[in-house]
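Next up is a structure, given as structure tokens.
Only a part of the assembly is drawn; its chains keep their places, and the rest are absent.
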Amino acid sequence: MSAEHAAGVGDVSAPPTLRRDLEAVLMVVDQPVSEYDLARALDLPVDAVTRTLEELSREYTEQGRGFDLRAVAEGWRVYTRPECADVVEHFLREGQEVRLTQAALETMAVVAYRQPVSRGRVSAVRGVNCDGVMRTLVLRGLIEEAGHDSESGALLYRTTSYFLERLGLRALDELPDLAPFLPDDIEGLDDTGEHTQ
Amino acid sequence: MAADQEAHPPPEETGEGDPHAFQVHLDNFEGPFDLLLALISKHKLDITEVALSRVTDEFIAHIRDYGEEWDLDQASNFLLVAATLLDLKAARLLPRGDVEDEADLALLEARDLLFARLLQYRAYKEVAAVMSERMAAQGRRYARAVPLEERFASLRPEVFLRLGPREFAALAGRVFTPKEPPSVPVTHIHQTRTSVKEQGELVVAALREHGTLTFTELTEGCTGTFEVVARFLALLELYRASNVGFDQPEPLGALSVTWTGGEGEVRVETDYDDAVDEEEGR
């Protein structure tokens, strides 16, 4: 069925996997994607991509799916269908509180006390790759992007006001001083948690 | 991902030894069981007695190659396995027909235990490979985790921090505290290095002076298992050359050793000596 569909939609140069690949990308990107970016990544003509996107969007509607593919200003994104809004709202409202994992708490601690800080630096302090955890913290609204490092160009992160609220603080300067919780002999610490000497 | 795999090649699979690959990854062995398994698979052998006797020398050679890079935990684990392997090898040096006393039975038990642990380790190693494949396959799937649409943003489920500000700071303190691995000085280990030849000379001198001594007396001055093993091996060599006689009246009783060699020069030569001599000379 998918092969027929793709053949009927794209032009001769569109491979049968285009439909599938577009769906996969749209399902996980965390912001709208333009036809141009999609076409470049897939190394295909923009109009083949656009036609397939429009076809997919129509198909989701025809099949009465709970999700919808729509083009907004910056590009295409998967949305929930308006008819399902009540159910989604109910689900979100009734949802249980989310407990953070130890890894998430530790990552958040590094961001809180080192902000603004890049993902690479957070990973260096914790000794493990923190990219996935950082992404989760952004989704949870606990940390957010804070521009780029002027030297390295790396994306920087800081904590949000929601983070302060959840911790019961009014401002960042109410965060307890870290010194009493550090061993006496590590005053020469640099940002990576290593001794500078 | 493929490039990653090349950069960190897993140790060989059992049964598919590639001698060249083995040479390259010599330093990647994690623990004595890992090394033993690799040595066995290098020779395409099953885990049998034959396998153990053939890999013993290479095992010892590998330990030597590590030089001073060991940490205490690793070194002691390797030494434990090495001692067992040496015991097994020593048992084969005994004259035939003399395999039924308690010491031999103990060696057989040690061998069985080593086999059992090796087999168990191999099982986990193989199942780890299955897990690795599963994780690699699952890693190719990306979960949908995207920000909530604006209309739902305010309905986001609350995050439960379970920490107050002070607890949070304490957690941060732990994260920022450098994780220096606990270190134990290992220099003293190297002082116990010795050779069968060196210990053999001490044994010969002591037996010439006293005529008969128990094994306990012969090993009284030893500073570690290493020296005890070396003296034991030296005695086996002396026995093979008819320079000493053993008497053990009852199982597990005291073993007395009597000098039966002449006055001439006695050299204790074993196949371990070359190896150890090289190291001493380094």
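The letters A and B name the chains in turn, as written, and every chain counts its residues from 1.
Convention: a residue touches a chain if its C-beta (ideal position, glycine included) is under 8 Å from a C-beta of that chain, and two chains touch if they have at least 3 such contacts.
All values derive from a computational prediction rather than experimental measurement.
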Stoichiometry of the complete complex, in the labels shown, is A x2, B x1
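Everything below uses one rule, namely that only the chains that are shown with their structure count from here on.
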Taking the complex as given, what residues does chain A use to touch chain B?
24, 27-31, 78-80, 85, 88-89, 92-93, 95-100, 105-106, 109-110, 112-113, 125-127, 135-136, 138-142, 162, 166-169, 174-178, 180-183, 186, 189, 193-195
Given the complex, residues on chain B that touch chain A span 142-149, 151-152, 155-166, 168-179
